[in-house]
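Next up is a structure, given as structure tokens.
Of the protein chains in this complex, all but one are displayed in their positions.
Our next item is subunit A:
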Amino acid sequence: MTQTLITNAILIDPEAGTEARGSVLLDGASIAAILPDGNGGPAPKAARVIDGGGKHLAPGIVDIGVKVCEPGERHKESYRSAGLAAAAGGVTTIVTRPDTLPAIDSPEVLEFARRRANEAAPVNVLPMAALTKGRLGREMTEIGFLMDAGAVAFTDCDHVVQDTKVFARALTYARALGALVIAHPQEPGLSAGAAATSGKFASLYGLPAVSPMAERMGLDRDIALLEMTGARYHADQITTARALPALERAKRNGLDITAGTSIHHLTLNELDVSGYRTFFKVKPPLRSEEDRHAVIAALRDGLIDTISSMHTPQDEESKRLPFEEAASGAVALETLLPAALRLYHSGDLDLPTLFRALSLNPARRLGLPSGRLAAGAPADLVLFDANKPFVLDRATLRSKSKNTPFDGARMQGRVLATWVAGANVYEAE
């Protein structure tokens, strides 16, 4: 086995919540040893030694909810382009969404997606499958077969299963198989047609808007169904202050529930849409600054577990439209880490807390061995310079679609190198 030693790095350990100078010894696809500086022992001999340059080394990001547009819309994003973008962003595992055309709702389509992923992507790709056929909310998919075929979770993405009986049965069936169900908490009657969050800003801009209460109502319903069924549940994006007390209660009551949030809701607010900039149109819509702060606090306290990119490629045509008609979503694989580091630079979150949400918690929730900086864990790592400033130029993104809200934004923090299963899949020039 070839051994590689990464020395002279600041090791971020999200499990222990610590940062310390040291080295990491890789053996093949795994981490063989963590070697803090000054422990007195002799440096191990390795075939290859990489100088970390005093920069940060962390477990690679596990990103739940990445849209790769295969099958159906490969011109927007392929497994190849998404994989390259992920590697450049320090994302070592992408957990893909089934909201493709057609939806990934049968073992056959899942098989196709997995084959394409394995051929083309340099990072780990784990597929999710739809919870209901065609994501239509009527009949559940073949959850058992899909799990056998490699589905790691079940979700209808931004479609809410409106029929509570259908959803309750799907949750019950999923529980028996130990399947994780990921849902989008939202009251669809209230949110129908909305392009913004209701309030002064949306009213002045004349945009159809949804009350932030719709998220809490959706979450309240789902929590009641969890009490009924005992299923394993993850809320894809919690973005409002009003939803947090319900989440806190559900966790305290011992339900098997976790929650994520998106990088855009952590770093942007509703005012960013001003001038009708469609690259800032995401789903759910960007919230108020008060909501953003509440979500950051919930992340710090561990109430919200994970941060996702919610990477959603859209071509120029679907964004160059009046705001109401424009498609929702933003690409974010490459900007996830630099954007998340804004929360570090602003003093809101320290780096171990950030990587708990980016790497450790998502991996744990999916039962993966990754997300940790420990002997025996997969050698999925990211080396980054937390301070390096740059101005983002969307033309340089590796994604086929360039719909980022951060075009022209000043960012601080760049990925220097990424390893997946011990293989160096990205190195900055």
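To be clear about the criterion, a contact is a pair of C-beta atoms (placed from the backbone, for glycine too) under 8 Å apart; a residue touches a chain by one contact, two chains touch by 3 or more; residues count from 1.
The working rule: contacts and distances are computed from a predicted model.
The chain that is not shown carries the UniProt protein name "Aspartate carbamoyltransferase", picked from "Aspartate carbamoyltransferase", "Hydrogenase maturation factor HypA", "ABC-2 type transport system ATP-binding protein" or "Spore germination protein GerPE". Touching the missing chain, out of A:T2, A:Q162 or A:S203, is residue A:S203. Residue A:E317 is the one among A:E119, A:E317 or A:E429 that touches the chain not shown.
Hidden from this view is one chain, which touches subunit A at 198-207, 209, 211, 275-276, 317, 320-325.
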